[in-house]
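The complex appears here without one of its protein chains, the remainder shown in place.
For subunit A:
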Amino acid sequence: MKPFTYERATSVADALRRTAGATQDGASAAYLAGGTNLVDHLRLGIREADRLIDVSHLDLTEVTELDDGTVRIGALARNADVAAHPLVRRRFPVVSAAMLAGASGQLRNMATMGGNLLQRTRCVYFQDLSTPCNKREPGSGCSAIEGFGTYNALIGASDACVAVHPSDLCVALAALDVTVVVEGPLGERRIDFGDLHRLPGDRPDQDTTLERSELITALEIAGPGFADRSRYRKLRERASYAFATVSVAAALDVRDGQIDDVRIGLGGVAHKPYRARRAEDALRGGPATHEAYAAAIATELEQARPGPDNAYKILQLQRAVPAVLDALTEAA
């Protein structure tokens, strides 16, 4: 691990001031939250930082309900605490369920909401310094395109990168109306969750649309909605403690057998948490039947470009999406 200095931020303003100071000195800075991704990457040499700015002690851990029913979650709240929070469980169980499907009890106690959004891909070549990777080292090439392709993206990949976003939480958030609140040198900025993460294009090294110094301070999940009829289903190679091959977050509102509204978030599909808008559009206003669900996901997957190793993901989605929507239909 390359040497760095450690600084404990005392407030959001203090954290931003320290980052600005580092930039002025020509030094690189990194915010430390739970450290479960960052410390690992510093140790592996995937990432270097001159100054580590510890934001984990900032007072941004509350979960509160705003007057309009929006649930606001501090960016430094721990994944375990948010998953167990009565407000989140009652109002947005799909968010709790997605977090509980990720990592382990120990890691969820450490991982923060903001850190979960910004965790980096688990592409095996990204983690392996001895292989070329455009995300780790722009211009060096992509080892996954011709290499081990089991986990590669189905939709939106580029010639530069075919990796998927690894977060479970983000798949649930993609299906809801979420605003990411960030603080930067110019003050507060509010980002639609769907605009936070990027497709790789020719800049796979940039995971998100955040500026380097911006600090995520909160997530706001709008309500009241239909997310009380929502489910998360994660398919993986063992029963627990593994990243998804694919995952599905869905919410469904059915009235008199007709679909009033439906939301579908997919994991393991693209470089970013993926919202299946084509499938949603195909379903809205139509009948709440298994056949309709199967047809809708088939429509969505017309744009999929699988390679020889990851076509199994299509089959998984063709089965999992209707299964989750069937379960929600029965529960309604």
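FYI, a contact is a pair of C-beta atoms (placed from the backbone, for glycine too) under 8 Å apart; a residue touches a chain by one contact, two chains touch by 3 or more; residues count from 1.
Rule of thumb we're sticking to: contacts and distances are computed from a predicted model.
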- What name does the UniProt record list for the absent chain among "Periplasmic aromatic aldehyde oxidoreductase, iron-sulfur subunit YagT", "ABC-type glycerol-3-phosphate transport system permease component", "Formate dehydrogenase" or "Multifunctional fusion protein"? "Periplasmic aromatic aldehyde oxidoreductase, iron-sulfur subunit YagT"
- Task: Give the residue, chosen from A:T19, A:S96, A:T121 or A:S213, that touches the chain omitted from the document.
- Result: A:S96
- Query: Which of these touches the unseen chain: A:L32, A:L215 or A:A276?
  - Reply: A:L32
- Task: Mind listing the subunit A residues that contact the chain we can't see here?
- Result: 1, 3-8, 32, 35-36, 39-40, 42-43, 52, 54, 56-57, 80, 83-84, 86, 89-90, 93, 96-97, 100-101, 103-107, 109-110, 228, 231, 239-241, 331
